[in-house]
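Please read through the structure below; I'll follow up with questions.
The complex is shown incomplete by one protein chain, all other protein chains being positioned as in the whole.
Right after this comes chain A.
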Amino acid sequence: MATINLVDLKKNYGPVPAVKGINLSVADGELIVLVGPSGCGKSTLLRMVAGLESVTSGRIEIGGRDVVRAEPAERDIAMVFQNYALYPHMSVRQNLEYGLKNRGTPREEIDRRVREAADILEIGPMLDRKPRQLSGGQRQRVAMGRAIVREPAAFLFDEPLSNLDAKLRVQMRVEIRKLQRRLKTTSLYVTHDQLEAMTLADRLVVMNGGLVEQIGTPVEVYDRPATLFVAGFIGSPPMNLISVEGLASAGQSLPLPRGTDIVGIRPDELTLDAPAGAHVALPGTVELLEPIGGESHLHVMLGNGQTVILSVPGRPDIAEGAAVTVHAEHAQMHPFSKETGRRTDAVANP
């Protein structure tokens, strides 16, 4: 049980900055997901919290204690690695016991915790096997088990599901979520997969280029992306970002905040039929129709040459090359400034 505080945390590799000043407060028991594209510094940040990477400047507090100079072992954290990092020459049981033995936990206590973890994760029958005799999903469970037997103040996860196949990934995602709810252990979870981030997080930290773009609950981040980067990163298919000139050239005036030159609209907010509210109508040509089960993605090229994606229910009877009119409601538009990359209505309606 602990809070985690990061204060202006920075990391340079030689002259190259990897993390450029991050502030974050994690509440006790909260699951925070750090999400962002590859190379944006998520792992570096997590490894600094774990004590595996030195800190260039800034503060890390775990449970109110400054741990910047503490060894990994002294930070009372457990980490789940992307490649699981199970000790290959030890049995599953020995893997689970290793951290407890190193800390001089009494034998009965070790046995109790291992039994409990094995029950929770359903790895009881595998305790005497070696990691190489386990499937990917089972190894993942053992890696989780090694973290929970320690009963640490915080869990750190670095892309723990990215080595699993798609089906197992969804299943393990759900299990991690349930486990974390049950144990109520403060957790930092790193992933580049925005869907994983959305489904797991109490709060999301969207990172880009070593900086935080936005912190908020998944719903907040989805409904009101703070920057152009977040707008393009969260959501699948991504939000359409249409230049204001493109809209203006359609000859329609828009009530947009000052300084807006890009407007974002989610694919499922664009419609072919005119909506009830105030809206703009944009003529275009269908380039591609992708049926994906319950819905279809319609790629439409607008008059200004820009392509937008519409997510429409069912399988509309439209031929590729057909002329259509795309409607966008004023109320669904996210106004951004190209220059600052931020929302322009941030002050108007917070």
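Operating definition for what follows: a residue touches a chain if its C-beta (ideal position, glycine included) is under 8 Å from a C-beta of that chain, and two chains touch if they have at least 3 such contacts; residues count from 1.
The rule is short, and it goes like this: contacts and distances are computed from a predicted model.
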Omitted chain (choose from "Acetolactate synthase", "Fe-S cluster assembly ATPase SufC", "sn-glycerol-3-phosphate transport system permease protein UgpA" or "Lactate utilization protein C") - UniProt protein name: "sn-glycerol-3-phosphate transport system permease protein UgpA"
Which residue of A:Ala27, A:Ala73, A:Val174 or A:Leu288 touches the chain not shown here: A:Ala73
Option from A:Ala50, A:Leu127, A:Ile176 or A:Ile265 whose C-beta touches the chain left out: A:Ala50
Residue ranges of chain A at the interface with the undisplayed chain: 50-52, 71-73, 77-79, 81, 83, 85, 87-89, 98-99, 102-103, 130, 146, 150
